[in-house]
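Shown here: the complex without one of its protein chains, the others still in place.
Labels A and B are assigned to the chains in the order they are written; within every chain, residues are numbered from 1.
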Amino acid sequence: MLSIENMVAGYGKAQVIHGIDLEVRSGEIVALVGPNGAGKTTTIRCITGEIRPVKGSVRYDGANIADIPPHRVASAGIGCAREGRNIFGNLTVYENLAMGGYVIRGHLKLRERMAWVYDLFPRLKERTGQLAESLSGGEQQMLAIGMAVMNEPGLLLLDEPSLGLAPVVVDQIYEKIAEICREGASILLVEQDVGLALDISRRAYVMESGQIRISGPSDELGKDPYIIDTYLGAR
Amino acid sequence: MSAHYLAQQLINALSHGSILALLAIGYTMIYGILGLINFAHGEIFMIGAFACFGAVEFLEMSFPAGVFAAIAGSVLAGLLIERFVYRPCLKRKPEALTVFIASFGASLGLRNLFTMLFGDGRRPFPSAGFLEGIIVTESGLTVNVKDLWIFGVTVILVVGVSVFVKHTKAGIAMRAVAYDANAARLVGINGATAVLTAFLLASILAGVSAVAYGVSYGIVTPSMGYQIGLDAFIAAVLGGIGNVPGAAVAGYIIGLGEILFVALLPPGYSAARPTFVWALLFLILFLKPSGLFRPDMKNR
Partner (left out) sequence: MDMNKAMRSIAGLAALIGLLFLAETFLRGYYLRLVILFGVTSIVALGVTVINGYTNIFSLGFGGPMMAAGYASALLTLPPAYKSAVLHLPLWLEQMQVSFPVAMLCGGIFAMLSSVVLLLPAFRLRGQYFILASMGVTIVTGNLAENFRSFTHGDMGLRSIPAFTNIWWTYGILVAVIYCIHRLMESKYGRALAAISRDPELAGVMGIDIARYTMLSFAVGSFITGVGAVLWVHLVLTMNPKAFNLVYVFQIVAMLAIGGIGTISGALVGAGVLTFGAELLAPVQEGFTVMGLRIPPVFGLVNVLMAILLVLIMIYKPRGIMNGRELRMCRRKKGDP
(Lines give C-alpha, C1' and ligand atoms only; values in the text may rest on other atoms or scores of the structure.)
Protein backbone atom coordinates (compact mmCIF):
# COMPACT_ATOMS: atom_id res chain seq x y z
CA MET A 1 0.00 0.00 0.00
CA LEU A 2 2.32 2.68 1.33
CA SER A 3 6.01 2.44 0.69
CA ILE A 4 8.60 5.04 1.55
CA GLU A 5 12.05 4.57 0.13
CA ASN A 6 15.23 6.34 1.12
CA MET A 7 13.33 9.49 2.02
CA VAL A 8 15.22 12.62 3.09
CA ALA A 9 13.27 15.61 4.36
CA GLY A 10 13.49 18.64 6.61
CA TYR A 11 12.48 22.22 7.24
CA GLY A 12 14.35 24.70 5.10
CA LYS A 13 18.01 23.99 5.55
CA ALA A 14 17.55 21.83 8.62
CA GLN A 15 17.46 18.20 7.57
CA VAL A 16 15.35 16.17 9.94
CA ILE A 17 14.81 12.82 8.19
CA HIS A 18 18.01 11.24 6.96
CA GLY A 19 16.92 8.58 4.48
CA ILE A 20 14.33 6.18 5.83
CA ASP A 21 12.52 3.17 4.40
CA LEU A 22 9.08 2.30 5.65
CA GLU A 23 6.24 0.13 4.42
CA VAL A 24 2.62 -0.37 5.36
CA ARG A 25 0.93 -3.41 3.81
CA SER A 26 -2.72 -3.89 3.20
CA GLY A 27 -4.83 -4.43 6.32
CA GLU A 28 -2.12 -4.10 8.94
CA ILE A 29 -1.41 -1.69 11.76
CA VAL A 30 2.15 -0.45 11.65
CA ALA A 31 3.59 1.47 14.57
CA LEU A 32 6.15 4.22 14.22
CA VAL A 33 7.63 4.88 17.63
CA GLY A 34 10.51 6.83 19.04
CA PRO A 35 11.42 9.64 21.39
CA ASN A 36 10.21 13.20 21.13
CA GLY A 37 11.81 15.06 18.24
CA ALA A 38 12.83 11.92 16.37
CA GLY A 39 11.01 13.01 13.22
CA LYS A 40 7.81 10.94 13.39
CA THR A 41 5.49 13.86 12.77
CA THR A 42 7.74 15.06 9.97
CA THR A 43 7.40 11.65 8.33
CA ILE A 44 3.61 11.93 8.51
CA ARG A 45 3.79 15.41 7.00
CA CYS A 46 5.75 14.04 4.07
CA ILE A 47 3.03 11.49 3.39
CA THR A 48 0.26 14.11 3.54
CA GLY A 49 2.20 16.43 1.26
CA GLU A 50 2.59 19.20 3.81
CA ILE A 51 6.33 18.83 3.34
CA ARG A 52 7.96 17.84 0.10
CA PRO A 53 10.78 15.31 0.62
CA VAL A 54 14.18 16.40 -0.63
CA LYS A 55 15.03 12.91 -1.84
CA GLY A 56 13.48 9.50 -2.13
CA SER A 57 9.96 8.38 -2.95
CA VAL A 58 6.62 8.10 -1.22
CA ARG A 59 4.35 5.68 -3.04
CA TYR A 60 0.75 4.87 -2.32
CA ASP A 61 -0.89 2.07 -4.32
CA GLY A 62 2.02 2.29 -6.71
CA ALA A 63 1.63 6.01 -7.50
CA ASN A 64 4.14 8.58 -6.35
CA ILE A 65 2.33 10.93 -3.95
CA ALA A 66 5.31 12.96 -2.75
CA ASP A 67 4.42 15.88 -5.02
CA ILE A 68 0.65 16.15 -4.73
CA PRO A 69 -0.65 18.99 -2.53
CA PRO A 70 -2.28 18.19 0.82
CA HIS A 71 -5.80 18.95 -0.37
CA ARG A 72 -5.53 16.12 -2.89
CA VAL A 73 -4.36 13.31 -0.60
CA ALA A 74 -7.82 12.96 0.93
CA SER A 75 -9.28 12.08 -2.46
CA ALA A 76 -6.35 9.73 -3.02
CA GLY A 77 -7.68 7.68 -0.09
CA ILE A 78 -5.50 8.77 2.81
CA GLY A 79 -7.07 9.97 6.04
CA CYS A 80 -5.08 11.74 8.73
CA ALA A 81 -5.58 12.75 12.33
CA ARG A 82 -2.70 15.12 12.95
CA GLU A 83 -0.78 15.58 16.14
CA GLY A 84 -2.75 17.60 18.66
CA ARG A 85 -6.48 17.95 18.25
CA ASN A 86 -7.00 18.13 14.54
CA ILE A 87 -10.53 19.53 14.63
CA PHE A 88 -12.34 22.74 13.81
CA GLY A 89 -13.28 24.18 17.18
CA ASN A 90 -15.71 26.71 15.71
CA LEU A 91 -17.81 24.04 14.01
CA THR A 92 -20.25 21.58 15.55
CA VAL A 93 -19.47 17.89 15.75
CA TYR A 94 -21.81 17.28 12.83
CA GLU A 95 -20.17 19.98 10.73
CA ASN A 96 -16.72 18.65 11.58
CA LEU A 97 -17.69 15.20 10.35
CA ALA A 98 -19.21 16.70 7.23
CA MET A 99 -15.88 18.43 6.59
CA GLY A 100 -14.10 15.14 7.22
CA GLY A 101 -16.16 13.85 4.31
CA TYR A 102 -15.59 16.93 2.22
CA VAL A 103 -14.43 14.99 -0.82
CA ILE A 104 -17.36 12.54 -0.71
CA ARG A 105 -19.67 12.98 -3.67
CA GLY A 106 -23.33 12.33 -3.05
CA HIS A 107 -25.53 12.94 -0.07
CA LEU A 108 -26.41 9.32 0.53
CA LYS A 109 -22.83 8.23 0.78
CA LEU A 110 -22.15 11.04 3.25
CA ARG A 111 -25.13 9.98 5.39
CA GLU A 112 -23.95 6.41 5.35
CA ARG A 113 -20.41 7.26 6.46
CA MET A 114 -21.72 9.61 9.11
CA ALA A 115 -23.90 6.82 10.49
CA TRP A 116 -20.89 4.51 10.49
CA VAL A 117 -18.79 6.98 12.48
CA TYR A 118 -21.64 7.61 14.93
CA ASP A 119 -21.87 3.84 15.36
CA LEU A 120 -18.18 3.66 16.07
CA PHE A 121 -18.25 6.58 18.53
CA PRO A 122 -21.75 6.80 20.04
CA ARG A 123 -20.48 9.63 22.24
CA LEU A 124 -20.12 11.82 19.17
CA LYS A 125 -23.74 11.19 18.26
CA GLU A 126 -24.84 12.49 21.65
CA ARG A 127 -22.81 15.64 21.04
CA THR A 128 -23.72 16.13 17.41
CA GLY A 129 -24.89 19.75 17.67
CA GLN A 130 -22.24 20.83 20.12
CA LEU A 131 -19.25 23.00 19.22
CA ALA A 132 -16.11 20.91 18.90
CA GLU A 133 -14.10 23.19 21.19
CA SER A 134 -16.53 22.45 24.01
CA LEU A 135 -15.82 18.71 23.91
CA SER A 136 -13.59 16.91 26.39
CA GLY A 137 -10.08 15.90 25.31
CA GLY A 138 -11.05 12.30 24.68
CA GLU A 139 -14.12 13.29 22.69
CA GLN A 140 -12.03 15.67 20.61
CA GLN A 141 -9.63 12.85 19.78
CA MET A 142 -12.57 10.62 18.85
CA LEU A 143 -13.85 13.39 16.61
CA ALA A 144 -10.45 13.80 14.96
CA ILE A 145 -10.30 10.07 14.22
CA GLY A 146 -13.93 10.09 13.11
CA MET A 147 -13.19 12.88 10.65
CA ALA A 148 -10.18 11.03 9.32
CA VAL A 149 -12.19 7.89 8.59
CA MET A 150 -15.23 9.68 7.09
CA ASN A 151 -13.82 9.32 3.62
CA GLU A 152 -13.35 5.53 4.05
CA PRO A 153 -9.60 5.84 3.60
CA GLY A 154 -7.45 2.90 2.54
CA LEU A 155 -4.69 4.27 4.72
CA LEU A 156 -5.20 6.00 8.04
CA LEU A 157 -2.43 8.08 9.60
CA LEU A 158 -2.71 8.65 13.35
CA ASP A 159 -0.22 10.91 15.08
CA GLU A 160 -0.13 10.29 18.83
CA PRO A 161 -3.81 9.64 19.45
CA SER A 162 -3.08 9.00 23.14
CA LEU A 163 -1.47 12.36 23.75
CA GLY A 164 -2.67 13.97 26.97
CA LEU A 165 -5.52 11.52 27.59
CA ALA A 166 -6.35 9.52 30.72
CA PRO A 167 -5.43 5.80 30.50
CA VAL A 168 -9.09 4.69 30.50
CA VAL A 169 -9.84 6.95 27.55
CA VAL A 170 -6.70 5.76 25.74
CA ASP A 171 -7.91 2.17 26.07
CA GLN A 172 -11.29 3.08 24.58
CA ILE A 173 -9.65 4.84 21.66
CA TYR A 174 -7.26 1.98 20.98
CA GLU A 175 -10.18 -0.43 20.86
CA LYS A 176 -11.71 1.74 18.17
CA ILE A 177 -8.47 1.87 16.23
CA ALA A 178 -8.37 -1.93 16.16
CA GLU A 179 -11.99 -1.92 15.01
CA ILE A 180 -11.24 0.51 12.18
CA CYS A 181 -8.45 -1.82 11.04
CA ARG A 182 -10.77 -4.84 11.11
CA GLU A 183 -13.13 -2.92 8.84
CA GLY A 184 -10.36 -2.89 6.24
CA ALA A 185 -8.15 0.20 6.65
CA SER A 186 -4.40 -0.01 6.94
CA ILE A 187 -3.06 2.16 9.72
CA LEU A 188 0.21 3.92 10.34
CA LEU A 189 0.22 4.70 14.03
CA VAL A 190 2.70 7.17 15.49
CA GLU A 191 3.08 6.84 19.21
CA GLN A 192 5.47 7.76 22.01
CA ASP A 193 4.09 5.10 24.32
CA VAL A 194 6.03 2.19 22.86
CA GLY A 195 4.39 -0.56 24.92
CA LEU A 196 0.93 0.51 23.87
CA ALA A 197 1.92 0.75 20.21
CA LEU A 198 3.65 -2.64 20.12
CA ASP A 199 0.59 -4.31 21.67
CA ILE A 200 -1.78 -3.16 18.94
CA SER A 201 0.47 -3.27 15.87
CA ARG A 202 1.62 -6.14 13.67
CA ARG A 203 4.93 -4.53 12.77
CA ALA A 204 6.82 -1.55 14.12
CA TYR A 205 9.59 0.87 13.25
CA VAL A 206 11.68 2.55 15.89
CA MET A 207 12.85 5.96 14.82
CA GLU A 208 15.68 7.84 16.45
CA SER A 209 17.16 11.13 15.27
CA GLY A 210 15.61 10.90 11.84
CA GLN A 211 16.69 7.33 11.14
CA ILE A 212 15.09 3.93 11.56
CA ARG A 213 16.97 2.27 14.37
CA ILE A 214 15.21 -1.09 14.37
CA SER A 215 12.18 -2.52 12.64
CA GLY A 216 10.36 -5.84 12.62
CA PRO A 217 7.30 -7.71 13.86
CA SER A 218 5.98 -6.09 17.02
CA ASP A 219 6.02 -9.19 19.19
CA GLU A 220 9.69 -9.73 18.39
CA LEU A 221 10.55 -6.10 19.06
CA GLY A 222 8.79 -6.42 22.39
CA LYS A 223 11.41 -8.98 23.41
CA ASP A 224 14.39 -7.11 21.98
CA PRO A 225 16.82 -6.24 24.81
CA TYR A 226 17.55 -2.79 23.38
CA ILE A 227 13.86 -1.93 23.17
CA ILE A 228 13.20 -3.26 26.65
CA ASP A 229 16.12 -1.28 28.08
CA THR A 230 15.41 1.95 26.29
CA TYR A 231 11.66 2.13 25.97
CA LEU A 232 9.96 -0.50 28.09
CA GLY A 233 12.19 -0.30 31.16
CA ALA A 234 9.50 1.08 33.38
CA ARG A 235 7.22 -1.87 32.78
CA MET B 1 -38.47 63.07 22.76
CA SER B 2 -41.63 61.25 21.84
CA ALA B 3 -42.04 57.67 20.72
CA HIS B 4 -43.14 59.03 17.39
CA TYR B 5 -39.91 60.95 16.99
CA LEU B 6 -37.88 57.90 17.93
CA ALA B 7 -39.75 55.76 15.43
CA GLN B 8 -39.07 58.33 12.73
CA GLN B 9 -35.32 58.25 13.52
CA LEU B 10 -35.40 54.48 13.44
CA ILE B 11 -36.80 54.69 9.92
CA ASN B 12 -34.20 57.27 8.95
CA ALA B 13 -31.49 54.89 10.11
CA LEU B 14 -32.66 52.09 7.83
CA SER B 15 -30.46 53.06 4.89
CA HIS B 16 -27.38 54.06 6.81
CA GLY B 17 -27.53 50.92 8.91
CA SER B 18 -27.97 48.78 5.79
CA ILE B 19 -24.95 50.33 4.10
CA LEU B 20 -22.83 49.64 7.19
CA ALA B 21 -24.22 46.12 7.65
CA LEU B 22 -23.38 45.07 4.09
CA LEU B 23 -19.86 46.44 4.36
CA ALA B 24 -19.27 45.03 7.85
CA ILE B 25 -20.03 41.51 6.64
CA GLY B 26 -17.24 41.91 4.07
CA TYR B 27 -14.72 42.97 6.70
CA THR B 28 -15.71 40.19 9.03
CA MET B 29 -15.53 37.44 6.40
CA ILE B 30 -12.13 38.44 5.09
CA TYR B 31 -10.74 38.98 8.55
CA GLY B 32 -12.19 35.66 9.60
CA ILE B 33 -10.59 33.69 6.83
CA LEU B 34 -7.28 35.46 6.25
CA GLY B 35 -6.76 37.18 9.60
CA LEU B 36 -6.23 40.50 7.88
CA ILE B 37 -7.96 43.83 8.04
CA ASN B 38 -8.80 44.53 4.42
CA PHE B 39 -8.40 48.29 4.49
CA ALA B 40 -9.04 48.39 0.76
CA HIS B 41 -12.60 47.23 1.34
CA GLY B 42 -13.77 50.84 1.47
CA GLU B 43 -12.19 51.34 -1.96
CA ILE B 44 -13.82 48.17 -3.34
CA PHE B 45 -17.06 49.84 -2.25
CA MET B 46 -16.08 53.15 -3.88
CA ILE B 47 -15.18 51.44 -7.16
CA GLY B 48 -18.58 49.77 -7.22
CA ALA B 49 -20.23 53.19 -6.93
CA PHE B 50 -18.08 54.57 -9.76
CA ALA B 51 -18.87 51.54 -11.94
CA CYS B 52 -22.60 52.13 -11.51
CA PHE B 53 -22.18 55.86 -12.10
CA GLY B 54 -20.13 55.26 -15.25
CA ALA B 55 -22.46 52.62 -16.63
CA VAL B 56 -25.55 54.77 -16.23
CA GLU B 57 -24.06 58.19 -17.07
CA PHE B 58 -21.65 57.33 -19.87
CA LEU B 59 -22.81 53.98 -21.26
CA GLU B 60 -26.44 55.02 -20.80
CA MET B 61 -27.44 51.73 -19.26
CA SER B 62 -30.62 51.39 -17.25
CA PHE B 63 -30.46 51.67 -13.46
CA PRO B 64 -30.87 47.93 -12.78
CA ALA B 65 -28.04 47.26 -15.23
CA GLY B 66 -26.07 49.87 -13.28
CA VAL B 67 -26.58 47.84 -10.11
CA PHE B 68 -24.99 44.86 -11.83
CA ALA B 69 -22.20 47.10 -13.08
CA ALA B 70 -21.57 48.13 -9.46
CA ILE B 71 -21.41 44.52 -8.36
CA ALA B 72 -19.14 43.67 -11.30
CA GLY B 73 -16.88 46.63 -10.54
CA SER B 74 -16.56 45.73 -6.88
CA VAL B 75 -15.99 42.05 -7.60
CA LEU B 76 -13.33 42.87 -10.16
CA ALA B 77 -11.58 45.21 -7.70
CA GLY B 78 -11.85 42.68 -4.87
CA LEU B 79 -10.49 39.78 -6.89
CA LEU B 80 -7.65 41.87 -8.33
CA ILE B 81 -6.64 43.04 -4.87
CA GLU B 82 -6.71 39.47 -3.62
CA ARG B 83 -4.69 38.23 -6.58
CA PHE B 84 -2.07 40.95 -6.80
CA VAL B 85 -1.72 42.22 -3.24
CA TYR B 86 -2.77 39.71 -0.61
CA ARG B 87 -1.91 36.44 -2.31
CA PRO B 88 1.72 37.28 -3.14
CA CYS B 89 2.07 38.98 0.22
CA LEU B 90 0.71 36.08 2.28
CA LYS B 91 2.67 33.52 0.30
CA ARG B 92 5.79 34.64 2.14
CA LYS B 93 4.18 34.09 5.53
CA PRO B 94 4.92 37.64 6.65
CA GLU B 95 4.27 39.29 9.98
CA ALA B 96 0.84 40.77 10.54
CA LEU B 97 2.26 44.28 10.22
CA THR B 98 3.44 43.63 6.67
CA VAL B 99 0.03 42.60 5.40
CA PHE B 100 -1.52 45.45 7.31
CA ILE B 101 0.68 47.98 5.54
CA ALA B 102 0.15 46.34 2.16
CA SER B 103 -3.58 46.56 2.70
CA PHE B 104 -3.25 50.20 3.66
CA GLY B 105 -1.10 50.80 0.57
CA ALA B 106 -3.72 49.19 -1.66
CA SER B 107 -6.42 51.35 -0.11
CA LEU B 108 -4.43 54.56 -0.46
CA GLY B 109 -3.32 53.68 -3.98
CA LEU B 110 -6.84 53.05 -5.24
CA ARG B 111 -8.24 56.17 -3.58
CA ASN B 112 -5.44 58.26 -5.10
CA LEU B 113 -5.86 56.60 -8.48
CA PHE B 114 -9.53 57.52 -8.62
CA THR B 115 -8.79 61.03 -7.38
CA MET B 116 -6.19 61.33 -10.13
CA LEU B 117 -8.57 60.06 -12.80
CA PHE B 118 -11.78 61.76 -11.74
CA GLY B 119 -10.78 64.58 -9.40
CA ASP B 120 -12.00 64.68 -5.84
CA GLY B 121 -15.25 66.50 -6.55
CA ARG B 122 -18.68 65.03 -5.92
CA ARG B 123 -20.65 63.54 -8.76
CA PRO B 124 -24.39 63.01 -8.72
CA PHE B 125 -25.40 59.37 -8.39
CA PRO B 126 -28.03 58.10 -10.84
CA SER B 127 -31.44 57.12 -9.61
CA ALA B 128 -34.54 55.40 -10.95
CA GLY B 129 -38.22 56.23 -10.94
CA PHE B 130 -39.26 53.30 -8.80
CA LEU B 131 -37.00 54.52 -6.00
CA GLU B 132 -38.58 57.96 -5.75
CA GLY B 133 -41.49 58.83 -3.56
CA ILE B 134 -42.44 59.08 0.06
CA ILE B 135 -44.97 57.08 2.00
CA VAL B 136 -46.76 58.74 4.89
CA THR B 137 -48.31 56.35 7.39
CA GLU B 138 -51.52 56.99 9.29
CA SER B 139 -49.57 57.89 12.39
CA GLY B 140 -47.70 60.53 10.42
CA LEU B 141 -44.38 58.76 9.98
CA THR B 142 -42.71 59.41 6.64
CA VAL B 143 -40.82 56.66 4.86
CA ASN B 144 -38.75 57.09 1.72
CA VAL B 145 -39.47 54.42 -0.84
CA LYS B 146 -35.76 54.07 -1.56
CA ASP B 147 -35.05 53.37 2.11
CA LEU B 148 -37.54 50.51 2.02
CA TRP B 149 -35.86 49.11 -1.07
CA ILE B 150 -32.43 49.36 0.50
CA PHE B 151 -33.58 47.76 3.73
CA GLY B 152 -35.44 44.99 1.93
CA VAL B 153 -32.55 44.08 -0.34
CA THR B 154 -30.12 44.20 2.58
CA VAL B 155 -32.23 41.89 4.73
CA ILE B 156 -32.49 39.39 1.88
CA LEU B 157 -28.72 39.48 1.30
CA VAL B 158 -27.83 39.25 4.97
CA VAL B 159 -30.12 36.27 5.46
CA GLY B 160 -28.80 34.70 2.25
CA VAL B 161 -25.14 35.07 3.19
CA SER B 162 -25.78 33.93 6.77
CA VAL B 163 -27.51 30.80 5.54
CA PHE B 164 -24.73 30.21 3.03
CA VAL B 165 -22.02 30.47 5.66
CA LYS B 166 -23.92 28.52 8.28
CA HIS B 167 -25.46 25.71 6.30
CA THR B 168 -23.90 25.05 2.91
CA LYS B 169 -20.90 22.84 2.38
CA ALA B 170 -18.89 25.70 0.86
CA GLY B 171 -19.85 27.97 3.77
CA ILE B 172 -18.88 25.45 6.44
CA ALA B 173 -15.63 24.84 4.54
CA MET B 174 -14.98 28.58 4.64
CA ARG B 175 -15.35 28.62 8.41
CA ALA B 176 -13.15 25.53 8.67
CA VAL B 177 -10.39 27.32 6.72
CA ALA B 178 -10.81 30.34 8.97
CA TYR B 179 -10.22 28.16 12.00
CA ASP B 180 -7.30 26.10 10.77
CA ALA B 181 -6.26 26.30 7.13
CA ASN B 182 -3.78 23.44 7.38
CA ALA B 183 -6.22 21.03 8.92
CA ALA B 184 -8.76 22.06 6.29
CA ARG B 185 -6.38 21.19 3.48
CA LEU B 186 -5.91 17.70 4.88
CA VAL B 187 -9.60 16.89 4.57
CA GLY B 188 -9.46 18.06 0.97
CA ILE B 189 -10.62 21.68 1.23
CA ASN B 190 -8.73 23.93 -1.14
CA GLY B 191 -7.93 27.00 0.96
CA ALA B 192 -7.46 29.22 -2.08
CA THR B 193 -11.01 28.51 -3.24
CA ALA B 194 -12.39 29.36 0.18
CA VAL B 195 -10.46 32.64 0.21
CA LEU B 196 -11.75 33.52 -3.26
CA THR B 197 -15.28 32.73 -2.15
CA ALA B 198 -14.91 35.09 0.79
CA PHE B 199 -13.58 37.90 -1.41
CA LEU B 200 -16.29 37.26 -3.98
CA LEU B 201 -19.10 37.46 -1.43
CA ALA B 202 -17.58 40.43 0.37
CA SER B 203 -17.20 42.31 -2.90
CA ILE B 204 -20.74 41.56 -4.08
CA LEU B 205 -22.08 42.95 -0.82
CA ALA B 206 -19.79 45.98 -1.13
CA GLY B 207 -21.15 46.63 -4.63
CA VAL B 208 -24.75 46.52 -3.39
CA SER B 209 -23.79 48.69 -0.45
CA ALA B 210 -22.25 51.21 -2.85
CA VAL B 211 -25.49 51.47 -4.79
CA ALA B 212 -27.38 51.89 -1.52
CA TYR B 213 -25.00 54.68 -0.53
CA GLY B 214 -25.34 56.39 -3.89
CA VAL B 215 -29.12 56.17 -3.88
CA SER B 216 -29.34 57.30 -0.29
CA TYR B 217 -26.88 60.22 -0.35
CA GLY B 218 -26.98 60.98 -4.08
CA ILE B 219 -23.24 61.40 -4.57
CA VAL B 220 -20.07 59.52 -5.56
CA THR B 221 -16.56 60.63 -4.56
CA PRO B 222 -13.19 58.84 -4.57
CA SER B 223 -12.97 59.17 -0.79
CA MET B 224 -16.51 57.99 -0.03
CA GLY B 225 -15.24 54.65 1.25
CA TYR B 226 -12.89 56.00 3.89
CA GLN B 227 -15.11 57.12 6.75
CA ILE B 228 -17.85 54.60 6.16
CA GLY B 229 -15.27 51.85 5.78
CA LEU B 230 -13.92 52.61 9.25
CA ASP B 231 -17.41 52.65 10.72
CA ALA B 232 -18.17 49.33 9.07
CA PHE B 233 -14.95 47.85 10.38
CA ILE B 234 -15.96 48.94 13.88
CA ALA B 235 -19.25 47.17 13.32
CA ALA B 236 -17.39 44.03 12.25
CA VAL B 237 -15.36 44.04 15.45
CA LEU B 238 -18.41 44.76 17.59
CA GLY B 239 -20.28 41.92 15.93
CA GLY B 240 -17.57 39.45 16.88
CA ILE B 241 -15.00 38.93 14.13
CA GLY B 242 -16.03 36.18 11.73
CA ASN B 243 -19.67 36.32 12.80
CA VAL B 244 -21.80 37.29 9.77
CA PRO B 245 -25.17 37.99 11.39
CA GLY B 246 -23.32 39.68 14.26
CA ALA B 247 -21.66 42.09 11.86
CA ALA B 248 -25.00 42.95 10.26
CA VAL B 249 -26.71 43.59 13.59
CA ALA B 250 -23.77 45.69 14.77
CA GLY B 251 -23.95 47.64 11.50
CA TYR B 252 -27.54 48.58 12.24
CA ILE B 253 -26.70 49.42 15.86
CA ILE B 254 -23.98 51.82 14.77
CA GLY B 255 -26.09 53.28 11.99
CA LEU B 256 -28.97 53.92 14.36
CA GLY B 257 -26.60 55.26 17.01
CA GLU B 258 -25.13 57.75 14.59
CA ILE B 259 -28.53 58.97 13.41
CA LEU B 260 -29.79 59.31 16.99
CA PHE B 261 -26.63 61.11 18.05
CA VAL B 262 -27.09 63.70 15.34
CA ALA B 263 -30.83 63.95 15.86
CA LEU B 264 -30.92 64.23 19.63
CA LEU B 265 -28.08 66.67 20.24
CA PRO B 266 -27.97 70.34 19.25
CA PRO B 267 -26.69 70.90 15.69
CA GLY B 268 -23.34 72.16 16.95
CA TYR B 269 -22.44 68.68 18.08
CA SER B 270 -23.16 66.75 14.93
CA ALA B 271 -19.60 67.19 13.70
CA ALA B 272 -18.50 65.10 16.69
CA ARG B 273 -20.19 62.03 15.23
CA PRO B 274 -16.92 60.07 14.76
CA THR B 275 -16.07 60.60 18.42
CA PHE B 276 -19.45 59.21 19.34
CA VAL B 277 -19.02 56.08 17.23
CA TRP B 278 -15.63 55.39 18.76
CA ALA B 279 -16.88 56.12 22.25
CA LEU B 280 -19.62 53.57 21.64
CA LEU B 281 -16.99 51.07 20.50
CA PHE B 282 -14.77 51.70 23.52
CA LEU B 283 -17.71 51.35 25.86
CA ILE B 284 -18.77 48.03 24.39
CA LEU B 285 -15.22 46.69 24.22
CA PHE B 286 -14.68 47.49 27.87
CA LEU B 287 -17.84 45.73 28.85
CA LYS B 288 -17.22 42.81 26.46
CA PRO B 289 -13.65 42.72 25.12
CA SER B 290 -14.48 40.31 22.28
CA GLY B 291 -17.48 42.15 20.87
CA LEU B 292 -21.20 41.81 21.30
CA PHE B 293 -21.51 38.39 19.75
CA ARG B 294 -19.34 35.30 19.76
CA PRO B 295 -16.42 35.54 17.30
CA ASP B 296 -16.54 32.67 14.81
CA MET B 297 -12.87 32.10 14.24
CA LYS B 298 -9.69 31.05 15.95
CA ASN B 299 -8.11 33.70 18.12
CA ARG B 300 -5.17 35.03 16.24
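Please note the rule applied: a contact is a pair of C-beta atoms (placed from the backbone, for glycine too) under 8 Å apart; a residue touches a chain by one contact, two chains touch by 3 or more.
Computed from a predicted structure; not experimentally measured.
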item	value
Among the chains presented, those that the missing one touches	B
Touch with the omitted chain, as defined above, among B:Ile150, B:Val165 or B:Ile241	B:Ile241
Of B:Leu23, B:Ala51 or B:Val99, the one touching the omitted chain in the full complex	B:Val99
Touching the absent chain when the full complex is considered, from B:Leu148, B:Leu230 or B:Leu260	B:Leu230
Interface with the unshown chain - residue positions in chain B	31, 37, 85, 88-89, 92, 94-102, 104-106, 108-110, 112-113, 115-116, 230, 233-234, 237, 241, 269, 271-272, 274-275, 278-279, 281-282, 285-286, 289-290, 299-300
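Here, only the chains that are shown with their structure count from here on.
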item	value
Approximate Å spacing (C-alpha centroids) for the pair chain A, chain B	43
Complex contact set, residues of chain A against chain B	48, 50, 69-75, 80, 82, 86-91, 95, 98-100, 102-103, 147, 150-151
Of all residues in chain B, those that touch chain A in their complex	169, 172-173, 175-176, 178-180, 182-191, 242, 296-298
